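Heads up, one of the protein chains got dropped from this complex, but the rest are sitting where they should.
Right, chain A next:
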């Protein structure tokens, strides 16, 4: 044995153990996030339980089993142990999501397994997804129109009728929302623009009577339009309020759930595997395409996806030319002198400087200094309200462009280094200038490497949060940076970001428990995008290497 130890074999295996630990950590992490994120969309069974209470009575609850954990008995209060007559050392308890937020103080409750006297999953239990106050659990008993019952549970086509009405309400809500976010928001935007126009004229000393009258006329026109739309909006809302559902909740009381709040009704206990699968994809689709609700703890993450993508695209536009030019300089032009050495050190350091420092720099330099000056010169009419002198999507993109510059440079330079020098020499020998060689031969050949660098930069930028917290990201942006109002791209607006969404919902939301699955789902989305981008980059790079290896011979 001693001899075996002296060969060093055990130590080699220990180092191998380190590799295994790292591998398990990475793969386990991704799998865990994926599992937790995706299982959120899978419809879970709704339990109806009778739970023994401390005073001897039983409590009836309806809800989903959200989490299960095993705790040592010693952590429970003595009265609870006596009640449940627990003798084992550990005990299982469930975290139940019972919803019905307006009728209970907390929509989550812990239930001790040993106190549950009856546990069933009846097929007629419904989950009503609502736009406000979260889910509602219960048995739907009737459908009402203008306060009068038009169909009851048990009627032949009750569910069909109910779904029709749900669809109608959702449709009306969509129309109202479209009106509000489309026409009405456009009018508000134009009114705001008119006010700015007035200020502008005033500052330029051109506010003549004629101009005032013009502006006034336009304003009146807009206000008149607004009245029309507003009336339309109220009508839509009025219509949406017609129907309601009568639901028997966990207390056995019949409660009215107005239809205009209802987004969807499901009977998970009544679903087969394929129905559940369909539901799963439907929920997934909603998650990526809808706006968040209830202080980001419910609904989708569409604005965050949009904000992330938009910011990253903007960043790519900025970083690519600079990165490529710097790489071309370093590889094709730079002589072997101290300046080149300094630049290389600068590149390494730009890659190593903590991202929060970029945030601080971006806030001070871009937002307050550059943005503030832009406001003074181009937007004096809006002052003291800042236009560009406040954090926004443009400054975020510029800040991240500096942050990701080294990624593009390093990757591009690597690509340039792989191009055989015979190609350059051939081109020069045929009479092309150096620039023509680079522009016509080298850069097209290096384009996959540039692509790789860009993909890596995008992946890095998509996951970066700390600097964005200072230069433009917000928890909830009422308006996307792109909309139908001229000039369509509003680079001064703040935006939402997937990474920040995770931080915000996970740590700053009032109801962390309810939001947790959403955070996992968002994390999974982000990880999928980033790992996907990285794998693509690795793939492109490997492909490139193979290609040039064949060229060299």
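The rule is short, and it goes like this: a residue touches a chain if its C-beta (ideal position, glycine included) is under 8 Å from a C-beta of that chain, and two chains touch if they have at least 3 such contacts; residues count from 1.
Operating definition for what follows: contacts and distances are computed from a predicted model.
Q: Which choice in "histidine kinase", "Phosphate ABC transporter permease", "Reductase, iron-sulfur binding subunit" or "NAD-reducing hydrogenase subunit HoxU" gives the name that UniProt lists for the one chain left out?
A: "Phosphate ABC transporter permease"
Q: Of A:23, A:212 or A:417, which residue touches the hidden chain?
A: The one listed residue touching the chain not shown is A:23.
Q: Just name the one of A:123, A:174, A:325 or A:417 that touches the chain not displayed here.
A: Answering carefully, the residue with contact to the hidden chain is A:325.
Q: Check each of A:55, A:148 or A:205 against the chain that is not shown and name the one that touches it.
A: Here the residue in touch with the unshown chain is A:205.
Q: Applying the definition given at the start, please give the residues of chain A touching the unseen chain.
A: So the residues of chain A touching the unseen chain are 1, 4, 7-27, 29, 33, 72, 74-75, 89-90, 202-203, 205, 322, 325-326, 328-330, 332-334, 339, 342-361, 363-365, 368, 402, 405, 409, 433-436, 438-439, 459-460, 462-466, 469-470, 499-500, 502-503, 506-507, 512, 516, 519, 523, 526-527, 530-531, 534-535, 538.
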